[in-house]
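Here is the structure we will look at, set down as structure tokens.
Removed: one protein chain of the complex. Kept in place: all other protein chains.
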Amino acid sequence: MEYFLIIISAIFVNNIVLAQFLGICPFLGVSNKLSTATGMSMAVCFVITLATLVTYLINKYLLIPFNITFLQTIAFILVIAALVQMVEIVLKKTSPSLYQALGIFLPLITTNCAVLGVAIDVVTKQFTFGGEAHFLNLGEAMVYAFATSLGYGLAMVIFAGIREHLAMNDVPKAFKGVPIALISVGILALAFMGFSGMVK
Amino acid sequence: MSNRFKLITDGFVKNNPTFVLILGMCPTLATTTSAINGLSMGLATLFVLVLSNIVISAIAPVVPDKVHIPAYIVVIATFVTLVQLLMQAFTPAMYETLGLFIPLIVVNCIILGRAEAFASKNGVLDSACDGLGVGLGFTCSLTVLGAVREMLGSGSIFGWNFLGGNDGMLAFVMAPGAFICLGYLMVLFNKFLKKS
Partner (left out) sequence: MAVKSNLKNMALCLTAVCLVCSALLAGAYALTKSPIEAAAKAKTEKSLSAVLPAFQSVEATELDGVRYYTAVKDGETVGYAIESGTIGFGGPLTLMVGVSADGTVYNTSVLSHNETPGLGAKCTSDKKFMAQWQGLDPAQKILSVKKDGGDIDAITASTITSRAYTRAVAGALDVYKKIKEGESHE
């Protein structure tokens, strides 16, 4: 039951893009076409889940025991950068087709703040999910990270669909490109606000 | 001299990080619930940007090509952690308000972007001026966006309430208002300030 609440909360109620403002740059950057949006979402999904696993363990077994949590930001970003590189190399060797699909998005992910944001949130914030406020254990953290990245994918795919239609319309010159995209995201966020308070 | 002055002023209009380069959107949207929050976030970013630009331009000649990105990220992360510690110590309330977005300055694309595009190829003083200009432009945009959202959303400006305690349109303090306000501000910027 709790895992179910985590999933609903992370995908709809606290959607990472529309409610938490994380990962907006790539969200605006690659949502022009449905196909690239799907590719990016899959790459993000992969990296967020993996990065959260590794940073959670590093935080628990390295930073906290040695009392050096002030190095958290540095350690996490280095882990993410290294991880992205490794994923890139491994994919290139083992699955060229997947590499072709995700390859160009991987380098962009290092500076996608959604990845670092989720990694930091998971180890520093207390969550409730219907029960007492508590820090997440490893299982919950993994479910949360995976569901959050699904939420990212959902927002991305919906928005790419909207943008494909926008591109065909006659938009006033000053509104062209990012401004009209931002206004559309605002309306999308308004719709997602209907979920707020559903899961605490 | 005039060249350096131009580097600073360019950050406001021609290279405005928010409205022209469209970089660093996450903190721009997330922390501008009021003018003062936007201003604080802008200043924190400015601090990191200037210092990391200075250090990176100084070390760039001796950093091997293949590891320059990790090396720069470590430098940036150091200054971000420094800001984190200083804010925790001296402005704890603001630190709580901005929360997660202080450590996330590390992945703000403006900073790595300026390091790559400018600081790694230019001298220390020029880089400092560039950081100052872009940082001030960013601060300025965030303060304006924060002020607009605060006026519409809470009926106040810099905490001074001009609606006499009545509520504003709450949606503007929340997530949708952030996107919509930034969208319309960008339209105004395109219309009146950007030279085509």
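The chains carry the letters A and B, assigned in the order they are written, with residues numbered from 1 in each.
In this text, a contact is a pair of C-beta atoms (placed from the backbone, for glycine too) under 8 Å apart; a residue touches a chain by one contact, two chains touch by 3 or more.
Please read these numbers as outputs of a predicted model, since none were measured by experiment.
Colleague: Check each of B:Val13, B:Ala58 or B:Leu82 against the chain that is not shown and name the one that touches it.
Modeller: Of the candidates B:Val13, B:Ala58 or B:Leu82, B:Leu82 is in touch with the missing chain.
Colleague: Quick one: say which of B:Ile8, B:Met25, B:Ala60 or B:Met151 touches the chain that got left out.
Modeller: B:Ala60
Colleague: Can you name the residues of subunit B that touch the chain not displayed here?
Modeller: 33, 59-68, 70-71, 74-75, 77-78, 81-82, 85-86, 88-90, 92, 96, 120, 153-154, 167-168, 170, 173-174
Colleague: Considering the entire assembly, which residues of subunit A contact the chain that has been omitted?
Modeller: 70-71, 74, 126-128, 133, 196-197, 200
Throughout what follows, only the chains that are shown with their structure count from here on.
Colleague: Just how far, in Å, is the C-alpha centre of subunit B from the one of subunit A?
Modeller: Roughly 21 Å separates the two chain centres.
Colleague: Going by the contact rule at the top, pick out the subunit B residues touching subunit A in the complex.
Modeller: Those residues of subunit B that touch subunit A are 22-26, 29-30, 69-70, 73-74, 77-78, 80-81, 84-85, 100, 103-104, 106-109, 112, 171, 174-180, 182-184, 186-188, 190-191.
Colleague: Mind pulling up the subunit A residues that touch subunit B in the complex?
Modeller: Where subunit A meets subunit B, its residues are 18-25, 28, 70-74, 77-78, 81, 110-113, 115-117, 120-121, 125, 173-175, 178-183, 185-187, 189-190, 192-193.
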